[in-house]
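Complex shown without one protein chain; remaining protein chains in place.
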Amino acid sequence: MTASVSPGLREAVWQANQALVEAGLVRLSFGNASGIDRDAGIVLIKPSGVPYDELRPEHLVAVGLEDGQVREGEARPSSDTPTHLALYRTYPTIGGIVHTHSEAATVWAQACLPIPPLGTTHADHFRGPIPVTRPLAEAEVGADYEAATGAVIVATLDELGLDPGDMPAVLVASHGPFAWGGDPLEAVANAIALETVAAMAIRTYALNPAVQPMAGYLLERHFRRKHGADAYYGQRRR
Amino acid sequence: MTASVSPGLREAVWQANQALVEAGLVRLSFGNASGIDRDAGIVLIKPSGVPYDELRPEHLVAVGLEDGQVREGEARPSSDTPTHLALYRTYPTIGGIVHTHSEAATVWAQACLPIPPLGTTHADHFRGPIPVTRPLAEAEVGADYEAATGAVIVATLDELGLDPGDMPAVLVASHGPFAWGGDPLEAVANAIALETVAAMAIRTYALNPAVQPMAGYLLERHFRRKHGADAYYGQRRR
Amino acid sequence: MTASVSPGLREAVWQANQALVEAGLVRLSFGNASGIDRDAGIVLIKPSGVPYDELRPEHLVAVGLEDGQVREGEARPSSDTPTHLALYRTYPTIGGIVHTHSEAATVWAQACLPIPPLGTTHADHFRGPIPVTRPLAEAEVGADYEAATGAVIVATLDELGLDPGDMPAVLVASHGPFAWGGDPLEAVANAIALETVAAMAIRTYALNPAVQPMAGYLLERHFRRKHGADAYYGQRRR
Partner (left out) sequence: MTASVSPGLREAVWQANQALVEAGLVRLSFGNASGIDRDAGIVLIKPSGVPYDELRPEHLVAVGLEDGQVREGEARPSSDTPTHLALYRTYPTIGGIVHTHSEAATVWAQACLPIPPLGTTHADHFRGPIPVTRPLAEAEVGADYEAATGAVIVATLDELGLDPGDMPAVLVASHGPFAWGGDPLEAVANAIALETVAAMAIRTYALNPAVQPMAGYLLERHFRRKHGADAYYGQRRR
């Protein structure tokens, strides 16, 4: 069975990886972006440790959604591939995933704190506090570490009763953010929004340590302006 | 009645939107710039949710100043259009308005604090503390939210007895800044100055929490160097 | 008497103004750079309020060192010209001066605090704490304000017994930095070094509020590595 990767998916995943660089979310070979062809059951992802300026569309690696085996490509897939697969398997609405060590979001992950909603920039993209996972236990890190990272992201959303469309990012404690969306470029946009609100929130607390989260009705209004049946932001393309 | 938009206004509004990107004040599709033709009673504004790198002058949308109805253009106008209209209707001296989520100014808006004048960079552009609005009530957010945002900006200036020429920006609580000027590019310049003084002020308080606002006579001298009948800064173009 | 400006000085002052932009030290029309022809008794300076991207060498304005009258050029000279003249008149070794509102240096000026020497980056350029002036009195601001700014810089160096070659920058309280050097580009280099050490010092105090200034012998060693008869840094061009 050799399902072939569509040129459109290959182009989209390559563009998403480049967009991470252009947005300043990655340095060196940190981070990765992937996309999925649900019909073919194939995930296309950045190869491991390849610098972004050397990355070409044909370097991307296709792996099976269920078995994680390489279907196309001569390189090793990203070492974080099992994390991506766990998310794609659990959430059928996700079409693209990005992982970065973007500075401000990683600061919240290292501080092991969720990012409270402090303004409409946050509310436009995230329907509530952006959660942080619990720390992984030694047994989880010692065994199938990257799969355990995916599992703890899923467990975090589950425990909070969050839909991945309402909360398109999670911070992995002592590590950094994963973000997703309907396609690879939407995942990048959510990672950019995450970095922006993370940076704003750090500085807001520094300026006013007593600041309270924004009003729930304002958060809901802004999220609903952009998402769901009553959205009136944008050009009716959603 | 089909008033047509002058090419000069279209070019100015398009340039102002591009200048927001070049100045680093906007990311993704955050923010918007508009301009007005007072004779024709028409406001020209960015379409909603369109990325800046795809924006062309012909994409800008013309709406009636009084009724808010689309006069020219095939796209939806910015969802913040009612806020712009409220300001244009109240202040006849305003020729351009920009809205951004620029990082440091938004931090003050999220902290729900006005920006005190701490130095001449501030005084060159803003004649006193840059105000922050009260939070909007649930009823205001639930009904005509964007018009209510315009109304609370006007109410904020009114209560402080401020002229929009002396104070060309207001922070909307839990949201971000609106700035204006005699034309769209002057509005952008004020938004740049706002972001600059907002960033400086955050760091000044971090370095010296006991810092006091600058002397009133120094503030007045610098503002008057650049504005009004006795201005002696620049090339006599004002 | 019409002394003409040498092409070399015009080019150097123009390059210095452009270098301020490239180094990120200025935005909008903030700031200015000047140079002097001591033989001709002429100072060449940026015109007032002209954006840097419109500035051409022929726009620079020549004024007399002693009388401050325009000798060449059709524009108004920078409103800060009397400050530059005061420094050139007092210090015969100065060949170029720059004024900026660069962010971190302005933060120290707004905080009304001198910048203590915390590391060798500082010591390579500044032989001790970088001083801040006292606030100007109302009478000084109300009369010949820009000349008073020059006078308070000179008074600050005088009171501390500092030579302008050992301390090539002063922070003007509630305003921002002035920096100088043997020629206009050296003045820019000192302004860049100032902004760098100012930014580092803000963050060093945030990280470790109890930090002490560096050892005097280390400061002296580094300053002497680059300046004076025993300098051994660089290519023997000084």
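When the chains are written out, they are named A, B and C in that same order, and each has its own residue count from 1.
We adopt the following convention: a residue touches a chain if its C-beta (ideal position, glycine included) is under 8 Å from a C-beta of that chain, and two chains touch if they have at least 3 such contacts.
The model shown is predicted, which means the values in this text are computed figures rather than measured ones.
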Which displayed chains the unshown chain touches: A, C
Candidates A:I36, A:A62, A:A109 or A:V170 - the one touching the absent chain: A:A109
Where the unshown chain meets chain C, residue by residue: 23, 118-121, 124, 189, 192-193, 196, 199-201, 203-204, 206-208, 211, 214-215, 217-218, 221, 225-226, 232-236
Chain A residues that touch the omitted chain in the full complex: 27-30, 47-50, 75-76, 79, 101, 103-104, 106-113, 135-136, 138, 141-142, 145, 174-176, 202, 205-206
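The rule is simple: only the chains that are shown with their structure count from here on.
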For chain A placed onto chain B, the superposition rotation in degrees, Cα atoms, nearest 5: 90
Between chain B and chain A, distance of the C-alpha-averaged centres to the nearest whole Å: 33
Residues within chain A bordering two or more other chains: none
